[in-house]
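Please read through the structure below; I'll follow up with questions.
One chain of protein is taken out of this complex; the other chains stay put.
Note that the chains are named A, B and C in the order they appear, and that numbering of residues resets to 1 at the start of each chain.
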């Protein structure tokens, strides 16, 4: 188990679906920042189950409490503990699954790792674990916005076979993203996507999807080659989100088909800085931000828990047909949007702090 | 700069193109392992420039020396320092580039980060930096093979517009991969791919490509959720390799288009263990290995350094036409094959050590 | 701020005197351990204020709640969050101190570091911060006792000018230590020491003291040279406890006066293992446990907060006389006993896990 992330802005998350609370401790948050629960709650609300018909019917209010680290609404520099109580626990829903590992779920691997499993199956593999990520990411995002005018915006860019038409990473806004419950700015295909998800929900099936993300106003120079290149930490961060199977930045897999003469981003003079004409690099070169907008895409597989019957075997290797009970998302991408933003924020703030330390001692 | 990787099997690499030596210190290698330079050299030979006409003409013998950590060919448990001298240095080749940042190369970002640059431009962004990775990865791979019969095999699965036909991750061998200088097992398209690369080399252009990787006989249970899920660390490891733009595991981006009922991998009884019928998961569920073969793909962009003229600006923002000199790879994927294997080995050995620690204290 | 400790058994503590709660998240606790709040509470009770007349009159019940990481009283392998609510908050007690930094307290340095301070002055320098340490240490101690029969016993061995007569580290028990409220096994001097503390309390003054610690049944081989030698991590752990000024292991400072021929511990055959005749080494040689009892001593300065008037200056540099209000310990060593044990346990369990990982791959 490694529920820690970050070198200078460090988080330690805790909690699974059926314990008393979930949350996070942030160590290394700078002092003197105005911070209240209202700064954190909106992202939790965007993440929580039961927001719309497109998500699971499990409904939790997910109210956050700041346990420590602030006084009179100002951060002290000491660890900030954030807690959300678990309210809507129904372990009974998982009856069958005590003897049958759900296909493509973490039931089996948690058992292989720990020799024990939580009543909900995969323990910390539950989406509920992401509350700590989102709560701490909201704190990071607030600081980045206030100190650097840095913005992190994610949106749904694919649902099953539907690929949304591209949006401009330079201008996409959270307001536009949140105009609909799918968080997809492609209004032309929106209704079709929604109906696809609703029909799968009804069938007891699920679908995958893609979340895109743009990070604007990134200070040039952040990122720590070799092994903590900025894209490497973003990739780790994204693949740490439940149900992710892929990450690509800038030109990504499509860029492998191009020639260097086409793919290279020539430099040009921009307002007060060197910039690039194109942005196939996705804002990063050699593991270090170049000041252009960072943009990347994250692949989410279809949720493993479906209520359609599945032919599989139980822990004893005997053939069985599993019909999973419980309330589950037919498609995770609408709720994944704030999670992707949060992980991105946690990467970026840590890299900024590390670069600031370096600059302070620079002599040339 | 963060040239460290690993929690228990820790490496610290050093060196750039134009200093005296490059290398790595491994801390945490278990004692009592037979280890000589001959165990390491073959992978360095697969990585080195000048192996074939497909790569750069820069030629280095890259002979490794074990400086410490072994006695009489046995590891002591103390740090193992591995060094390769730099021989073929020609800083003169980089004349123009002192005033012009190469498009899509790390010249500009290294300057933004450090306010200084090595004569070769991007300092540690040079492919030469990967020697430390490959040397330490070879040590890890030897241990994994001897102790767990664990095998890591990478191959070229795409070159520019050419997608190689799929190979079976369960059976692909290094012998098959190394049958040709492209390290691509698709013999039907091989000649076409080679000619494509050779023609780009002649033009002074470059192309991207894809490297695939299979890891067999992985102990079920390794991987450290949440933030160090096995796929998350693999993603970080791959995106830390120069010129990479994407990572996908199992069904990857294509899997986002599927339904859960199609995508899920049902369990079945295999010899002595539960296994899965299909392997869309790519051997990992919930961040933890399930014992099936891990397979993933890594996207490499076309190398940024090309000798075709490029319209760009210099550091002062003035329009210039850059014609890069120097000797460069038209396509990095053949040489990237051992690098991908090495990074994978460094991830896996660390995760195995961490899981072994856990098991030792397990009581149920 | 670095409220994290440990490489495999990792803790992250949080909370200061005047926030809602204090606590700790443990990441890396092995699964399958029986664990309930009753396993943790006794050490918190030994640490809490208001236990006896010798300590501060501030009284808190300090009831611990397990928020996550267990189910049906068994650890899951996931993070264990432990929380203690703050009940008896009286920020009003600190009136004067908003403008005057208490001499030898952390008020001034916290301001220098963070540019802000908690209403209690030194924020996390409060003894209340140690609740997280003690709670997580109790978990570690339980595991060490059950799995290795490893015992950690601390006691008071000095109070101001009174040096307790030596006790045998091989036999001292917690029952003997807890026979009196001073936790000092030297019954001859006990009454004199107690009266000394009571008279200082009345005067509004304070005194320093020494806590000794013995760790029995330590597996030979644990400790991670060079920079994480076992004694080095113990030293760090002890100097991280509030009010500590020194650490010595085995012969310590007195041993510097001896000759090697006197100081060396000759080996002898013991039951089933090599042992040493004497134990000037304190159970550690070259940073690695040799299987003998580890014993060390920790120096605690007199508490800085006294109610006697002190001539000092305020933050503006103006001469003032400070008379601190609030309720404070005249001598911290009785309450420091469980804290020393806890920090020792956190070091030892982490080192055992790291050595178990190494042994699993050993081939000779």
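Here is the rule we use: a residue touches a chain if its C-beta (ideal position, glycine included) is under 8 Å from a C-beta of that chain, and two chains touch if they have at least 3 such contacts.
As the structure is a prediction and not an experimental result, all values here were calculated from the model.
Engineer: On subunit A, where is the contact patch with the chain that was removed from view?
Structural biologist: Residues touching the hidden chain, for subunit A, are 7-8, 28, 30-33, 74, 77, 143, 146-147, 352-354, 356-364.
Engineer: If the hidden chain were put back, which residues of subunit C would touch it?
Structural biologist: 1-5, 13, 101, 103-106, 108-110, 112-116, 122, 124-125, 129, 133, 158, 160-161, 200, 205-210, 220-229, 231-240, 242, 244-253, 255-269, 274, 276, 280-282, 284-291, 297, 299-306, 308, 310-313, 315, 317, 355, 358, 362, 364
Engineer: Can you name the residues of subunit B that touch the chain not displayed here?
Structural biologist: Its contact residues with the unshown chain are 1-4, 10, 12-16, 18-23, 25, 27-28, 31-32, 65-71, 74, 76-81, 83, 110, 113-119, 123-124.
We adopt the following convention: only the chains that are shown with their structure count from here on.
Engineer: Select the chain whose centre, defined as the mean of its C-alpha atoms, is least distant from the mean of all protein C-alpha atoms.
Structural biologist: A
Engineer: Taking the mean of the C-alpha atoms as each chain's centre, how many Å separate subunit A from subunit B?
Structural biologist: Roughly 26 Å separates the two chain centres.
Engineer: Between subunit B and subunit C, what distance separates the C-alpha centroids? Give it in angstrom.
Structural biologist: Computed value for the inter-centroid distance: 45 Å.
Engineer: Multi-chain contacts in subunit C: which residues touch at least two other chains?
Structural biologist: 28, 31-32, 74, 77
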